[in-house]
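Handing you this structure, nothing more for now.
In this view, the complex is presented without one of its protein chains, the others remaining in place.
And then chain A:
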Amino acid sequence: MTKLLQWLLGVSLVLTAWALVSFDLLELSLPPAYREMAWPMPLYLLVSFGCYSLATVGYRVATFNDCVDAAKELQVQIKEAKADLRKKGLKM
């Protein structure tokens, strides 16, 4: 099953459960509290996911390692390499 199909399946299941509870489709006569809670759920989930995404990406950008030492080391090694290669006969 492709990821797209997995998503569609998952979303369908969630929406079906939501509709069953919110609109009392099976006529289970659930207490009003359940229906009131279930009704805005899809919107809550979307907003929560949105907030989670922003927070996660924000955190990851803020903690993205800056490899300053790696850059310095590379500069040093480039000099070393050029000198050694010249000795070995490379014409640059």
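Here is the rule we go by: a contact is a pair of C-beta atoms (placed from the backbone, for glycine too) under 8 Å apart; a residue touches a chain by one contact, two chains touch by 3 or more; residues count from 1.
Note that in this section contacts and distances are computed from a predicted model.
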* One chain of this complex is missing from the view, so tell me which of "Exosome complex component RRP40", "serine--tRNA ligase", "Dolichol-phosphate mannosyltransferase subunit 1" or "EF-hand domain-containing protein" is its UniProt name. => "Dolichol-phosphate mannosyltransferase subunit 1"
* **Omitted-chain contact residue, chosen from A:L28, A:L45 or A:A81** => A:A81
* Hidden partner chain, residues of chain A it touches -> 2-4, 7, 53, 56-57, 60-61, 64-68, 70-71, 74, 77-78, 81-82, 84-85, 88-92
